[in-house]
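A protein chain is absent from this complex, but the other protein chains hold their places.
By written order: A, B and C. Residues from 1 in each chain.
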Amino acid sequence: MELHIFGIGILTWIVFIPIVGMIIVLLLPDKNRNAIRWTAAVATGIQVVLAGVIFAVFDRTKLGINDAESFQFVEKFSWITVEAVPWVGRIEISYFMGIDGLSVLMIILTSLISFIGVISSWNIEKMVKGYFALYLLLVTGMMGVFVALDFFLFFIFWEVMLLPMYFLIGLWGGPRREYAAIKFFLYTFVGGILMLLTMLALYFSVAYTDPATGQSVHTFNILHMMNPANYVDGGLLSGVDTTWRYVAWMALFINFAIKIPLFPFHTWLPDAHVEAPTPISVILAGVLLKLGTYGLLRINFPIFPDGTIYFMYFMAILGMISIIYGAFCAMAQDDFKKLIAYSSISHMGIVVLGIAALNTQGMVGGVLQMFNHGIITAVLFLAVGVLYDRTHKRGLNDFGGIANQMPKYTGLAMIGMFAALGLPGLNGFVSELFSFLGAFEAYKWITIISVTGIIITAGYILWTIQRVFLGKTPEKLTGLNDLTPREVLMFVPLIALIIFLGVYPSPAIKLMNSSLGYLVEFVTNGGF
Amino acid sequence: MYTQLPLAILILPLLAFILLIFFGKKLPRQGDWLATGLMTLTLILSLILLVTKLNTQPAEAISSSFDWVVIGSQTISFGIMIDNLAAVMLVVVTLVSTLVHYFSMGYMKDDVRYSRYFAYLGLFSFSMLGIVLTNNILLMYVFWELVGVSSYLLIGHWYEKKSASNAANKAFIVNRVGDFGMFIGIMILFLSYSTFAFEAIFDSISAGQLPFGSEGWLTAAGVLIFCGAVGKSAQFPLHVWLPDAMEGPTPVSALIHAATMVAAGVYLVARVFPMLTADALLVIAYVGAITALIAATIAITQYDIKKVLAYSTISQLGYMIMALGVGAYTAGFMHLVTHAAFKAGLFLGAGSVIFGMHAALHKLHDHHTDAQDIRNMGGLKSRMPFTYWTFLIFTLAISGIPLTSGFLSKDEILAGTLAFSTLNGHWFLPLIGFLVAGLTAFYMFRLLILTFHGKPVNEKIYEGVTESPKVMTIPLVILAALSLFFFYSFNPFGATSGWFYGAIQRPLSMVPELLQPATYPVFYEAVSSVHTIAMLLSILIATGGVLMALAVYHWKKISAESLAKRAGVLYTGSVNKWYFDEIYDTVFVKGCHVIMKMLRWFDENIIDGIVNGSAMITKIFSNASGWIDNNIVDGLVNGTANTAGRAGGLLSHVQTGKVQTYLVYVIFSFLVLFVLFL
Amino acid sequence: MELMSIQSFAEPGLIHFLIVSAILFSLGIMAVLSRRNTIMVLMGVELILNSANINFIAFSRFTELSLHGHMIGLFVIIIAAAEAAVALAIVLNVYNKFKTINLDEISLLKG
Partner (left out) sequence: MVEHTLHSIGQFLPEIVIVSTLCVIIVADLFIKSERHTTGWIMLGGLLLAGYFTIMQIGRSEAVFYDMVAVDPFAVFFKSILILAGIFIVFFSMKSLELESYKPRIGEYYMLIAGMMLGMMMMVGSANLLLMFLALELTSICSYVLVGFTKSSLRSSESSMKYIIYGAVSSGIMLYGISLLIGVTSSTDIYTINEALIAGVEQTLILNISVLMIIVGLGFKIAIVPFHFWAPDVYEGAPVTIAALLAVASKIAAFGMIIRFFSVTFIDSAGVSASGVWTAIEGIHWDLLLGGMAALAMIVGNLTALRQDNIKRMLAYSSIAHAGYILMGLVILTSEGLTAIMIYLFIYLFMNLGAFYVAMLFLNKAGTESIEEYKGLGFRAPLAAIALTIFLVSLTGIPPTGGLIAKLYIFGAAISAGWIWLVVIAGITTVISLFYYIRVVRNMFFYKPDENAPEISFDLTSKLILFALLIPTLFLGIYFAPLLEIAKSSISIIGF
C-alpha cells in the first residue's frame, strides 16, 4: 500500500505538515494572533484528514512488525550511507517510515489529540507565536516516533519532543512550572541517554548483508535488528539470553517506563501535569505517555524477544503495582489535575499488564487501551481546563454543585469520568477487559490483584464526581457559564469516540488484530 | 419474531433515554408522556412475546447473535436469547417499569430535574432488559454495570443532598466489589471455553471440559460469578448499600431497588444454574439464608418506612437466592416474580404515604419532621383508603398468607429447603427459612399497623394527609391484583400445578456427575414428601407472626419496650444493623484512607526523595558545609542534582586560584598515575 | 646501551649525567612549587628546561643519537629565552597592576 500526494509519501506529509505550519507561524507577525491560531488549526486539521485517509485505505490484513514487505505507506530513502571502509563496513542510516497495525491507531490518536489541543489552546494569550511554533514542533516529534522504522530516526523524533515540551511547560505553565519542566526534562533525558547507548550497541551488533553488493552493512533499521541472523559474531548483543542482551533490554525498558510512566519512574508525571497548561496536559497524557508503551512494543518486544520473555513477570508486576499504586495515590489527591495524572499511571499500568501477557487478547487490549486512555484523559484534562479557565482553581474541594451550573459540561465530563472508571458501553471497558483477559491467561494472581484496581478506581472517580459536580452550589461558583461552542467542539469528537468504541470496538481492533497477533507469535517464538 | 421483537423491546427505552436527554426540557410536559408511552409500548410488546413464546415454542431457547469483534483468532459474538425465563422476566421488568413511570408522573411532579428523571428511568429499563435478553455473560456484565450506573444516577437524583450522593457512591462501589468477583469468574470461563455465550459454555462443560482442568476452578468460577449477584442482590456481606439507596426517589426504589435490578442477581444465578456445582450451590444457599436472617432481624427495629421495606427486600432476596441454592429453581424464580409485584406495590404504597406526608408537612411549613418515619404516622387508613387496602394485600402477600401470590412461592421455597435438609442434612437452612417467614410476617404487620392503624401521632399532619392522585393509585391497584394467587396458579395451595411451573423448569445441571447437586427427580420427590408439612408449618408461623405483631402494636398486649429490653444485645444489634456499616467503615473505608495517605506520603517523600537524592544525605551535606539551600532555586532539581551540585561545589573549592597549588596537584597526580599504572 | 651498568667514578658515564639532570629537574620542581616570588619560580622553570638539556647532550654523547641531541639543546635554549622574555614582560605587567609579585596574592580568579 502506497499513497503519494504530489509525489511525496503520505507519512512524510503527516509528519512534516506541522513543521510547515511552524514555519508559517514563525513568519507571521506577532500581532496577528488569530492567523497564527488558524495556521496551527489548519496544519493539525490536515493531519486529521490524512489520518482519516490512512484509516480508510489501510490494509487490515498485512502483518508488519518485522517484515518490511508488509508495512504500509513505506517510504525509504537512504539518508546517510557511507561507503565501505575496510574495518567498519558500510554504514547506513535511512529515512525509513512505514506503519503497520501497531502504529496506525496511534497515528489517528496523535492527529486527533493534536487538533483538539489546538482548539483548546485558543484562549492562550501569552506569546502566542512561540507557543504554537513549539506546539507544532512537538506534534511533529510525536507523529514521527510512531512512523519511524529506523532506530536513528526514531531516536531523533523522540528527543525532538524534549525541548518544546520543556518550554511549553516552563513558559506557559503554573506556579511551579520551572521545577516541573526540569523534572520532566531530566527524567526523559536520562531515558534518552539509555536509549542512545542501547541503540548504538544494537547498531554495532547488527549487520545485514546487502543482497545487491554482498557487503556487510551496519544499519539502524529496526526490522533488521529483529532478525537474529543479522547479528554479527561476537557482537555485544549477539546471541540469545546473554547478560548483555538483558542489560540492553532493561536500559530500553527504563527509558520507555519513564515515558509510560511506570512505578517507580512516575514522579515526573504529576508535577508535569499539574503545572502544564491544559492543552499540553492533554497532549502529554493523550499521546506522550503512549510513546512509552509503543516503544516497548516496537523496539523491546521484537528486538529482544528473549529479554521480553525473561522479564515478563517483572513487567507484569510493575504493571500491577502501577495499577494499584496509581489508583490509591489518585484517591489521596486534592488537586484535580494530580488526580488525573495518577489515574493515568494506573491506567497505563493496565496497558503494561496487558502487553506483558504476551498473548493476543492482552496485546490487543493493551494497544486499544493506549488509544482509549488517550481519548479519555484528553477529555478529563479538557474538563479540568474548562473549570480552571472559569474559576482559576483546581482543588477538588474548591468545587461543588457544578452540575446545576453547567449541565452540558457536567454531562460530557461525566461520560469521560465513567469511561475512565471502566464503565461498560464506554471504550475504557473494552480495552480493560481484553487487557485483563489476556493477563489472566498468563498470570492469575497478579491479574486478580490488579483487577481490584477497578474498585479503587470507581472509588476515586465517584468521589471526584461527588466533590465537583454534586452537592449544593457554593455561593462563589454561581453564575458560571456553560460550555461555549468552541469548547463543545473539542469535547464532541472525543465523546463520540468514547461511546462508539465502547459499543462497537471492532473497527479499531480490526486495524491491529493481525499485526498484533503476529507480534505475539513472533515474540513467543523467540524471534525466529 | 424472536429477533426483531426483543430488539425493539430493548431499543425503545434507550430511545426514550436519548430523546429525553437531548430534548427533554424542550418537549411539552418535559417529555414524560414520551417516556411513559414508549415504556407502555414495550410492555405490550413483551406481553405479546411472552404469550407467543409460551404458546408456540414453550420448550425452546431461541437465540441469535452477531459477531461483535474478532480478536486474535477468536470471535466474540453478542446476541439475544429468548427462553421462558427471559420472556417472563421481560414482562416483569416492563410491567413494573411502566407502572412506576405512571406513578412517577404523579410523585415526581414539580421536580427540578423531571425530564432527566424519566430519561434515567429509560436508561435503566434499557439496561435491565439487556440483562434479561442477552445470551452472553459478557454482555450481561455490560448491562449489569449499566444498571449499576442508572441506579447510581437515580439514587443520586437529589444530589444536592450529601446523603444522596454518598448513598449513590456507596451503591456503586459496593456493587463494584461484587462485580470484581464476577469479572474474574467471567475471565475464567472465557479462558477455558473461548466464548462468553451461556449455551456454548454449558456445552463445553457438559462435554467434560473443566476450567484449567480442575474441578475446584469450576466451583470457583460459579462462586465468583455469584459474587456479582451478591453485590447486585444485596446479599450478605455486600447488603449494606441497599438501605442507603433509599435516598433515591421512592418510585425508583420500587423499580430498581425492590422489583427488578436487585432481582437481577437472582436472574443471573438462574441463568448460570447449569454450570454451578453442588459446592457452589451450597455456598449460594448459605449466603442466601444468612442474608435473609440478618435482614429480617434488622427490619424488625427500623422506623423509617423505606428502610423497613429495604431490609425486607434484602431478606426476600435472600430467600430467592437460598431457593436457587437448594435447587428449588422454579420456586426461587417464582418468588422473584411475585415479590416484584408485591414489593413494588409496597414501595409505591410507601411512596404514596410519603407523598401525602410531604404534602401535609409542606402545608404546615414543617421541615424538621421526617416524612418517612413511621413514628410520625398512624391512622392513615382513613385518609388514604386506596393506599391502605392495596398495602394490606401486599403485606399479606409478603407475609405468606394463603390466597396470595407470596404464599405460593414462599411455600415452595420452604418446602425446597426442607427437602434439601432431608437429602443433605443441612437443617440450618429450613430453620432459618421458617424463622424468617415468621419475622417477615411480624415486621410487615408492625409496619402496616404503625402506619395505618391506631391513633394519629400528630393530628395536624394527619389532617393534612390526603389520598394520592389517580395516576399513583391505579398502579397500586394493578399491582395488588397481581399479588393474588390466580395469576400464577389456579390452585391457591399448590403452585406446581400452575402455568408458571410448567413454563419455568429447572434446567439440567451440566457439571460432571460427581459435582452435581441432587437431580431434579430426586429433589422433586423429596419436595413432594415434605410439601404438606412445610405448607402447614409456614401458614402456622406466618399467622403466628401476624398475631404477634397485632398483639404488640395493635392490641398492645405486649409492650414493645419490655420486649426490646429483654432482647438486650440482640435489640441494640438489630437497631444498629449489626454494625455492618461501622465495621466496613472502619476496616475498608478508613483502611483505604490510611493506605492512600501512606502511599501518597511514600510517593512524595520516598520515591521522589530517592530520585531527588535522599533527603537525609542532602541534609547532612548541607549542614556540614553550611551552605544555604540556594541551589534548588538555582534550577537544579533538588536531590541528585543537589548532590551533584554540592560535589561540583566541593570540586570548585579545589580550584583555589593559586597557580602553585595547581602545580602541586599536577605533580601529585603525576605521582599517583605513576604508582597506579607503572 | 647499558644504562644501569656501574662504571668507575673516574670515568663519568651516561648514568652520571642522567643522575645530575634528574637532581636538577627535581630542584627545579621544588623551586617552582615552594617559592612565592614569581621570578624565583621562573628560575625554577629554567632549571627544568636545562635539566632536559643535559639529558639531550648526554644522550648524544653516549648513544647513537649523535648530533640530534646537540641540535635539540640549542633549540631548547632559544625557547627558554623566549619564554623567559615573555614571562618577564607579563610579570612586569602584573606588578604594575597588583603591586606585588607574590604568587599567593594574585588569585582573583578561582572556584
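One rule holds for everything that comes next: a residue touches a chain if its C-beta (ideal position, glycine included) is under 8 Å from a C-beta of that chain, and two chains touch if they have at least 3 such contacts.
Everything numeric in this text was worked out from a predicted model, so none of it was measured.
**Student:** Specify the shown partners of the omitted chain in the complete complex.
**Tutor:** Hidden chain, whole complex, touched shown chains: A, B, C.
**Student:** Tell me which of A:5, A:23 or A:80 is the one touching the absent chain.
**Tutor:** Within the whole complex, the residue contacting the unshown chain is A:80.
**Student:** Who touches the missing chain here, A:182, A:353, A:494 or A:520?
**Tutor:** Spelled out, the listed residue whose C-beta touches the missing chain is A:182.
**Student:** Going by the contact rule already stated, which one of B:212, B:555, B:579 or B:665 would touch the omitted chain in the full complex?
**Tutor:** Touches the omitted chain: B:665.
**Student:** Name every residue on chain C in touch with the hidden partner chain.
**Tutor:** Its contact residues with the unshown chain are 1, 3, 18, 21, 25, 28-29, 32, 38, 41-42, 44-45, 48-49, 51-53, 55-56, 58-59, 63-65, 68-69, 71-72, 75-76, 79, 82-83, 86-87, 89-91, 93-94, 97-98, 103, 106-111.
**Student:** For chain B, which positions touch the chain that isn't shown here?
**Tutor:** So the residues of chain B touching the missing chain come out as 631, 634-637, 641, 644-645, 647-649, 651-652, 655, 657, 659, 662-663, 665-666, 669-670, 673-674, 676-678.
**Student:** Touching the missing chain, which residues of chain A?
**Tutor:** Listed in rising order, the touching residues are 79-83, 85-88, 91, 155-156, 159-160, 162-163, 166-167, 170-171, 177-178, 182, 185-186, 189-190, 192-194, 196-197, 200-201, 203-204, 236.
By our rule, only the chains that are shown with their structure count from here on.
**Student:** Rounded to a whole Å, what is the gap between the Cα centroids of chain A and chain C?
**Tutor:** A distance of 66 Å separates the two centres.
**Student:** Measure off the straight-line distance from the CA centroid of chain A to the CA centroid of chain B, and report it in whole Å.
**Tutor:** The computed centroid separation for chain A versus chain B comes out at 38 Å.
**Student:** I'd like to verify one number: the distance from the centre of chain B to the centre of chain C, where each centre is the average of its C-alpha atoms, in whole angstrom.
**Tutor:** 97
**Student:** What residues in chain C touch two or more of the other chains?
**Tutor:** In chain C, no residue touches at least two other chains, as defined above.
**Student:** Out of chain A, which residues touch more than one other chain, so two or more?
**Tutor:** none
**Student:** Spell out the part of chain B that touches chain C in their complex, as residue ranges.
**Tutor:** 652-653, 655-660, 663-664, 667
**Student:** Which chain B residues qualify as touching chain A in the complex?
**Tutor:** Against chain A, chain B makes touches at 21, 67-74, 138, 141-146, 149, 152, 156, 159-160, 162, 165-166, 168-169, 172-173, 176-177, 180, 183-184, 187-188, 190-191, 592, 595-597, 599-600, 603, 607-608, 610-611, 635-637, 641.
**Student:** Across the complex, what residues on chain C touch chain B?
**Tutor:** By the definition above, chain C touches chain B via 29, 32-33, 36, 41, 103-104, 106-111.
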